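The complex is shown incomplete by one protein chain, all other protein chains being positioned as in the whole.
Then we have chain A:
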Amino acid sequence: YLHVALLFWQQVILCHCTLDDLRVDGRSCEDYRYVEVETDVVSNTSGSARVKLGHTDILVGIKAEIGRPKLDRPNKGCLEFFVDCSANATPEFEGRGGEELGTEIANALYRVYDNERSVDLKSLCITPMEHCWILYTDVLLLQCDGNLFDAISLAIKAALLTPSKIPKVQMMEDEEGTTEIELSDDPFDCVRLNTENVPCIVTLCKIGQRHVVDATLQEKACSVASLLVSVTSKGTITCVRKIGGGSLDPESIYEMIETGKRVGKALHAPLQDILNKEESLGKSREKVGFIG
């Protein structure tokens, strides 16, 4: 998907420059592009966020609905992911073209968030075996310019972090044993998720002898294999996955995990700061929206 044709000499130059910690756009190997985050962009969601990373543009909307817990996890809520590759991003996604990429990303997301600590799923349970919150996380790719995974994980974290509108619910049982769900009348009486440990994904692309973070499409075209590392703010690693058609030698995997951990850990604090600032502004915040 998303092939960029590069001439051979362009590839050679790109690979050689990377050796000297130089990249085409002037960044060093461990630098991200400029990131823009805006939360609460879609009003019908429980939480939403839009992230722009270079020209990559992601919109995430989370909707909370009540459903049944999975039988093997009776006292936990669940997260469901769906990634839509819209034909807006590139004509290759038209029809069923983006489906493969969409499932690949969604499956990776399930693995990234599938652990005890990243999202407190127990707090999403209302009554064990009966009712729980299901957070439907829908990811929309509006524009693709490389490094989709990192941008998506930032957007999901931001969307989870916003004062989510998951209302408080009480289960009432009458004498006949039937249960009723009672919603709180106060719209501000909401449950807030603990998102301290929600991981961020860092994708490292192996180019020549070195690896770079936040690769553009051109850089990605020069790399045969990349490693996806998801890191929490405390530095624990929740998922590692090799993507791409090539192989990596063990030593470089160890190095990439180390870089991934360092970069990922550093990614959390600025995001948290910005979101806190945005929240403190409250309603006075100037909304940028989609034309900004």
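Operating definition for what follows: a contact is a pair of C-beta atoms (placed from the backbone, for glycine too) under 8 Å apart; a residue touches a chain by one contact, two chains touch by 3 or more; residues count from 1.
One rule holds in what follows: contacts and distances are computed from a predicted model.
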Not counting the visible chains, the remaining one has a UniProt entry; which protein name from "ADP-ribosylation factor-like protein 6", "UBC core domain-containing protein", "Exosome complex component MTR3" or "Acyl-CoA N-acyltransferase" does it give? "Exosome complex component MTR3"
Which residue of A:D20, A:E36, A:E116 or A:D189 touches the chain not shown here: A:E116
Kindly state which of the options A:Q11, A:T103 or A:T127 is in contact with the chain not pictured. A:T103
Considering the whole complex, which of A:Q170, A:S247 or A:N276 touches the chain not shown? A:S247
Touch rule applied to chain A and the missing chain gives residues 3, 71-72, 103-104, 106-107, 110-112, 114-118, 225, 227, 235-250, 253-254, 257-258, 261
